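Every protein chain but one is kept in place in this view of the complex.
Chains here go by letter, A, B and C, matching the order in which they are written, and residues are numbered from 1 within each.
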């Protein structure tokens, strides 16, 4: 199956004022995509938009809205919020989502969400944050998990390539393909087919491991590469 | 701390007739280490020794013994057995271990141990197979987890480098250093400091993920590299 | 909904030669049900049948078959096998099951299945042994979890009442009702609606806790009662 990327498609980044979401917004805005930053308060979203424009120039297509309005306008919705807030945020936007939209979950159940160490995780009843999202979202929404193990600092540094693969997990081939295409827009990144959405439970753990590696190696950009396979 | 590797130190590989153990034995025997293959039956161990000598030549220092005898002779004990048998095997060898020896756990709690998919894992009460080993072993034994995410096929193919990092988890600095030194003996491998032994629970998951990647990408050698850190 | 129990319905107990299965077979045979004992080898099943007849008399309707044949003849299939074998046994019988039959899972993922303590459990990728069974079985089979926390010794002692509730978990109302009716046939037992099948993951833990209580209190019959609710 070959799915082409519609240049006009709109990407909403819910939690786009945080580090991970902001980094993805920057990268995709730079690549010419139409981006909407979502935040709980519209003003915060607009401040992030202003920051992006100050970096990339006024001509980029980036707008800021409150989360549910942002979600309502998008073909692709990317969730980059802290795990402890994800259920309430999903509940607040799920009625607004376009039918058949692609939903990319980037949340990670780090133990730091309850005051613990970011090198440890919380166990999620549904198996993973991504499967939790799947349970809460309408059936017609197509869910993928991605970008969870990618360094926010590396994403935000436009002067260097993101030297990292990202493992895509989804039960929906269209969603998976869409994420593969989004990955291609980010220099230095490669997408890896991580199989079913349930495998996101492993990828989410990996984030905690990389945070520990960052601490021990005094880096902020540790990433992973999968070796000995032919990547797309 | 700099710990030098005693050339005379003996490495016992419990379960050394299986793919992972055999691959490690081959690599370290080739590098000149003194290796003991352990198996439930001495004859099986001796057959593996014969195979190694047919590949590397008669001059390598490799012997075969029943598991507990193998364990009793070693400074470094490497456990490469299926998860479902690991508790009984540890119980059968733990009285024989030298005081203060290094114990490297390589087992992975794949769901295939109970007839399930190798791309999924079993949850371990102690957190990980490595922590389970820690609980069962005498306090004076120094435990590390390593080599769990390394392809057995890549290890066994002496004609090519193992293009993979391995993440070392341990609460004991001497054990960690010993494993770092063992990794250096295998061309193409790099050791990553994975922090405490508890982090092995994440690395063990990674093995299941790589097995799925191997299946989807028609490889048998998928590995991982950690990027953007300065490795030793 | 009131579902009457067809007196002619046939109950196959897969693993009916083990303690838990044998106890259930005894109780239901005594109550006049038509029971089939399933085992890997027909002779073992027939030996169990002979034991039941020696206890209850020749007139009880109890037969013995190899597991898949036993499964093929039953309206209600009860799985009482050790956890480590459950996947292979389900795979060996699932093609033989009657369409629309009721499947009652009684397995518990105790850590003793891999040589560990029976007071601890293994984590199951699907959440619980019952959810694992659900995944493997045809969609038309109706799955419930029950009897996991009930003492095998108490079941087998026909001279005393089973002083214990059992918590029934299922996503299917008919399956749940069927189990409620089966519970009523056992003097001293009450059925508790445990809600969805996913809740079996909690009930399975409870078995390990009760085993520990049995050990500490020198009992073999510890059970639970739920208080302060109106039971059926």
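Simple rule for what comes next: a residue touches a chain if its C-beta (ideal position, glycine included) is under 8 Å from a C-beta of that chain, and two chains touch if they have at least 3 such contacts.
This structure is a prediction, so every number in the text was calculated from the model and none was measured.
When the whole complex is considered, the residue among A:124, A:185 or A:215 that touches the unshown chain is A:124. Only one residue from C:15, C:38, C:64 or C:194 touches the chain missing from this view: C:194. Mapped onto subunit A, the footprint of the missing chain covers residues 83-88, 91, 111, 113-116, 120-125, 132. Residues 119-120, 151, 154, 163-164, 167, 192-195, 198-199, 201-203, 205-206, 208-210, 212-214, 216-217, 219, 221-230 of subunit C touch the missing chain (whole complex, contact as defined above).
Everything that follows uses one rule, which is that only the chains that are shown with their structure count from here on.
Separation between the centroids of subunit A and subunit C, computed from CA atoms only, is 44 Å.
Subunit B and subunit C have Cα centroids lying 40 Å from one another.
For subunit C, residues that reach two or more other chains under the stated contact definition are 125.
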